[in-house]
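Let's turn to chain A:
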Amino acid sequence: MSDSAPNATLFLEKRSYRRRRLKDALRLLPVVGVLLWMVPVLWPSGASHPADPTPVAMSSAITYVFVVWVLLILAAAALWWVIGERGSAETDP
Partner candidate 1 sequence: MGKHVLLVEDEINIIEAMQFLLSREGWDVDTHSDGATAVDKVRAMKPDLVVLDYMLPGKNGIDILSELRADPEFARLPILMLTARGQGRDREQAEKAGVSRFMTKPFSNTEVMTAVRDLVQLAQ
Partner candidate 2 sequence: MISVNQLLGVSLAYVAFLFAIAFFAERASIRGKGSWLRSPMVYTLSLSIYCTAWTFYGAVGYAARSGMEFVTIYLGPSLVMIGWWWVLRKLVRIGRAQRATSVADLISARYGKSNLLAIVVTVMAVIGVTPYIALQLQSVTLSLSIFSEPGQPDSLSQAAAAFWVAVGLVLFTVLFGTRNLNANERHDGVVIAIAVEAVVKLVALLAVGVFVVWGVAGGIGPMMERIDNSTIGEWSMDRSRWAALTVLSAAAFLALPRMFQVMVVENEDERHLQIASWAFPLYLMLMSLFVVPIAVIGLDILPAGSNPDLFVLTVPLAEGQGGLATLSFLGGFSSATSMVIVATLALSTMVSNHVVMPVWLSTQGTGAQVSGDVRNVVILARRASILMIIFFGYVYYRLSGGGAALAAIGLISFVGVAQFLPAMLGGIFWRGATRWGALAGLIVGFAVWVFCSLLPSFGPDAVLSAAVFEQGIGGVSWLRPQALFGIEGIDPTVHAMVWSLSLNLAVFVAVSLATFPTPLERLQGAQFVNIFDHSTQARGWDAALATSEDLMIMAQRILGPADALSLFRAEAKRQGLTGHLPEPTQGFLQTLERELSGSVGSATAHAMISQLVGGTSVSVEDLMAVADESAQILEYSNRLEAKSAELSRTARQLREANQKLTALSVQKDAFLGQISHELRTPMTSIRSFSEILRDTDTLDQAEKTKYASIIHGETIRLTRLLDDLLDLSVLENGQVSLNLENGNLNDVIAQAVLSAGGAHTTRLRIHHMQSDQDVPLSTDLDRLRQVFINLITNAQKYCVAATPELTVEILQQGGGLQVVFHDNGVPIPSEARALIFEKFSRINDKDGSGAGLGLAICREIMTRLGGDITYEPRADGNAFIVHLPGRVALAAQ
């Protein structure tokens, strides 16, 4: 995307560099979200088999899902706070 624009300079000054990396974080955030929220797929599910390990308690499951949720929201809000207003000013993709 923006990093591969043909006229992009190879090295950037520190501020622009920081902003690029923040945008990388912005792109990465949903991937992190997917990974974390797909963890429950690996959990042992309802005792369909007697030998199965103890299923995860619902309260832990709720806590996990919502803690991930809150962290993602906080991360997204923090990224918006850091690059949001200024980031939108440039038309750079």
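As a selection rule, all candidates are chains of the complex that A comes from, given by their letters.
FYI, contacts are C-beta pairs under 8 Å (C-beta built on N, C-alpha and C of every residue); 3 or more make two chains touch, one makes a residue touch a chain; residues count from 1.
All values reported here derive from a predicted model rather than from experimental measurement.
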| item | value |
| --- | --- |
| Touching candidate for chain A, same complex, options 1 or 2 | 2 |
| Complex interface listing, chain A residues touching candidate 2 | 23, 26-27, 29-31, 33-34, 37-38, 40-41, 43-47, 55-62, 65-66, 69-70, 72-77, 80, 84-85, 87-88, 91-93 |
